[in-house]
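I have a structure I would like to understand better, so I am pasting it below and will then ask my questions one at a time.
With one protein chain held back, the other chains of the complex are shown just where they sit.
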Amino acid sequence: MKYLRLFGAFLRASIVGEAAYRINFFIQLFESLLSLGISLAGLAVIFSHADTLGGWRPDEVLALVGVYFLVGGVIGLVIQPGMEQLIESVRNGTLDFTLTKPEDAQFIVSIRRVEIWKLMDIVLGLGVLAAALVRLGQEIGVLQAAEFVGMLLAGAVIIYSFWLILATLSFWFVRVENILVIFQSMYEAGRWPVSLYPGWLRYGLTFIVPVAFATTVPAEALTGRLGWETMLGAVAMALVLLVVSRVFWRAGLRRYSGASA
Amino acid sequence: MTPPVVHIRDLRKVYVVSQQQAGARAALQGLIHRRKVEVPAVDGISFDVAAGEIVGFLGPNGAGKTTTLKILSGLLHPTSGEATVLGYAPWKRERSFLRQMTLVMGQRNQLIWDIPAINSFELNRVIYRIPVEDYRRTVAELTDLLDLGPLLHKPVRNLSLGERMKCEIAAALLHRPKVVFLDEPTIGLDVTMQRRIRSFIADYKRRFEATILLTSHYMTDVETLSRRVVVIHHGRLLFDGDLSILVRKFTSHKTIVVQLGDCQADLSSYGDVVSCEDGRTTLRVPKAETAHVTERLLADLPVIDLLVEDPPIEEVIERVFAQGAQ
Partner (left out) sequence: MKAMVELYIQQFKTTLTMMFQYRASLLIWMIGQVLEPLVYLIVWSVVSASSGGSVGSYTTADFAAYYIILMVVNQVTYTWIMYEFEYRIREGGFSFALLKPVHPIHSDIADNVSSKVITLPVMILIAAGLGVVFHASISPAPWAVAMFIPVLLLAFLVRFLLEWTLAQAAFWTTRVGAINQLYFVLMLFLAGQIAPLTLLPSPLQAAAAVLPFRWLISFPVELLLGRLSPGETLVGLGAQVAWLVVSIVLMRIVWRAGLRTYTAVGA
């Protein structure tokens, strides 16, 4: 509850901050729509030449695009801005201000920056997802819906922990923002079912940069492709990464206070 | 008579700022409509600087000093009024003008961060088309004057603030500009480094007969470098003239230090007692009464020694600013 209130405060601050750049609201709206349009147009081009893509029907890939936008929106809304600022504040020492606040520092650095306009991607993602489900005309049982939400949550936790680990590297290395660039290009690959990719790339997108868990796996849950092994794997991966990232963060903080003292 | 190097008449620079209200609701309303406000940063100032002169440019934060310097170096277009430097209109940024002037900003750096300063120097050599001979000589001279020797070949990011500032200044002067605008060149530096930079500026002016306009927060910079000061506040000119006149004009009091041997005597009838240590009493006395009070002190008391002083320059400037604010 207390955490929710804190998040609300940061959200309000970012609304005030962003409103100064009113043109960005309209540009982001335009940009999100355009980006989605291009995505859909891309699918249209591909499916004008083929009936299925690696065994996925058009509306199933559409559902995947919805998930891709939804998760991308969450990353852009809060995960990425916070982690980028974390790296910046480790470098210029402003992390001190955060560490002196009487709250859990990991929580604060994770939510303190919110790019509100990215909410648009989340809304659009949900819209696309809904449209895809209607077009699939498939009955979604309670169990399947729960599986989907569960996988989505697991994916979000995995992505968050992964970003936190990367950002925490900045306690040891000065320039890590480049690693974040790698993630962004890897995430692009999550627009498509990972089963398309040759083995080495599929492996990389699952275990090295865990994009697959955030996009393909939830979409698989929704389209009834998911086996219980993958489901357990995703949950286990989420828990393990969450713990590992916490340990990493602690070690980083020890290093930070040791180095600056 | 030669025309002034810097010439400013009724110079005005007005910024249009959109206002933002506090609170999320007001911010969202701002998406649709917002208020524009005109803020005059420089509000009708006039002064000239003659060739070879050093002028100290004073004023509290936000007085319009940096804006004026930016107009003079061609980074800002004035809203109205005249400003010429070496006969050029700076904002046209003609190349022949740019080759003859420089602007040093103490809080920003032009040197490339990750490589040694000497590489940036070399780049400036070709940018300013400095003949190789001249370049070598100038680098040697500047190295000597600023003690740059070991610094030039280290990556700039590894230099201390003071070392970096020395390299910044050298880089800005390689083309031997006739006009030098220095915006807070000593900010954040320790006292030794400040003194070093000050004496360098004096040397540079003497050697190259440059015209220098200097802003600084540190009065010592201005005191040692320039006889003439221009004081602005809220974009308006408060004073232009000799530093000693400024001091005289804005000094309402003098300080008298009387040595009596002990601190027993009550001197409050002579003036405000500021302090008494080791038998030395410091009195603050209205300027007009200085002579009279001194006479009385000498007549009434067993004075061992007596000293009449002006108050410290910082105090004077503070008073100038305070009066300007009214």
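By written order: A and B. Residues from 1 in each chain.
Here is the rule we go by: contacts are C-beta pairs under 8 Å (C-beta built on N, C-alpha and C of every residue); 3 or more make two chains touch, one makes a residue touch a chain.
Everything quoted here is computed from the prediction, not taken from an experiment.
The hidden chain makes contact, of the residues A:53, A:87, A:111 or A:152, with A:53.
Interface note for the absent chain: among B:51, B:115 or B:303, the touching residue is B:115.
Residue in contact with the omitted chain (choice from A:30, A:97, A:172 or A:207): A:30.
The missing chain, though absent from the display, is touched by one residue of B:125, B:164, B:178 or B:253; that residue is B:125. Not every partner is drawn; the one left out touches chain B at residues 15-16, 67, 70, 73-77, 91, 93, 95-96, 98-99, 102-103, 105, 108, 110, 112, 114-115, 119-120, 122-123, 125-129.
Residues 21, 23-24, 27-28, 30-31, 34-35, 38, 41-42, 45-46, 48-50, 52-54, 175, 178-179, 181-182, 184-186, 188-189, 191-192, 196-198, 201 are the ones on chain A that touch the missing chain.
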